[in-house]
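Note that one protein chain is taken out, while the other chains of the complex remain in position.
For reference, chains read A and B in written order, and residue numbers begin at 1 within each chain.
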């Protein structure tokens, strides 16, 4: 898997990514997508989400500040995307924290054909049924069974699961990877996970749709690695989370395909996979 | 036209600018207005938008993340502003991308008396009927006929049209200017156009209302030039879009009227205008 090619492809094709994301991170997601070379659009009105999803290269759904109107809009957009062959990424922010979040995540997971499910380890644990705890939106504790449960979920739902944390897990149910890049300050700025969800939306947008989950898994591995490498680069120039955030956008902008190929620390996971 | 005076006047009078803007850029617009010396307020509730518009110096409307409730609120605020003599700036973000955006922009353009219409060249082309394409909110391709069509639209609607891009066009229908300042990184941070819309709101707020479009045109030329010069200054200190954004606010804050008068690269456009 030549990861640098994925970044080059995003820069070349500049895919339009339709984001339905949360109120906390909207600006950060848009800036991360612009910095890496994609073209973000945010659209929420039921009157237009289907049209916007259809003309996009990828649809990124994030339920951080969910409400019933937003969930309905996500279902409309998600179905339109699926019909048009546009890949859908879903980020179940804070699932596990309240019953309403659980019901809403469940609705989206079961009613849409997701190309990628992306959350922190605690959130993914909630959805794939390996346990784990969530307090609010960022505390988390993944169960020991996460990798196996995530792979099983990916196989059953023909999707890709990305569980982020100190190390990140990507699986398409057949193959799994553990990604070792990144920096602790990603957890000290709000929206780094949400940025990743948007960036994955840009990378799956340039995947070969015929390959399905296999292609989306590689796109996700490349996306996670790009953000993680940018974080490493940014942290080296920063004195805290404020300057880190500024340098992170710079690093997403200056990161080269070659940086990605040389910097990636990726491990195939699991026997016989 | 002594552009530096406009900046000095904004700093001296610190006009209240009522923004109804999109979810992506709310923070950026408020910070840009504070940095340049104006006083931003964001208010959306139908219960108060008329009251807020009336006590403001300028009203800036931005439909980036539109929905029916927002459009209705904009019409309420826009009519109240017009009755109170408060100038209204409208930014038709993403018009052309979906039918719903087209209908909504049309409604606002035809039901309100706009002092300034501000968009990127693709968006303005959609509205003034010179063609051009829009994909999502930031890709654009202006038709060749944009300057003529924009001037015609300005005359017919007694308004000022601002079309931004690599070069920026300002016209009140009688006079037109091409503005040559700016930096490419403005298109690599989200909301630079929306910031401009807010800043124009601050500059028209200090214009002589008796002069109508003539005064608003000069205010718009000054506003665009201030943001462009701040961008040039910021880019010289930055390594990418993240540090650029931070330095942009610094530059809006430190920019002097003298910097504006010396740095402005402005050209009158068109024969006999």
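Operating definition for what follows: a residue touches a chain if its C-beta (ideal position, glycine included) is under 8 Å from a C-beta of that chain, and two chains touch if they have at least 3 such contacts.
All of these numbers come straight from a predicted model, not from anything done at the bench.
> Which is it among B:10, B:35 or B:59 that touches the chain not included here?
Answer from the full complex: B:35 touches the omitted chain.
> In the complete assembly, which of A:191, A:215 or A:263 touches the absent chain?
A:191
> Tell me which stretches of chain A touch the chain missing from the display.
Answer for chain A: residues 22-28, 64-68, 94, 97-101, 135-139, 187-191, 238-243, 245-246 touch the chain left out.
> Which residue numbers on chain B touch the omitted chain?
14, 16, 18, 23, 26-27, 30-31, 34-35, 39-45, 47-48, 51-52, 55-56, 245-254
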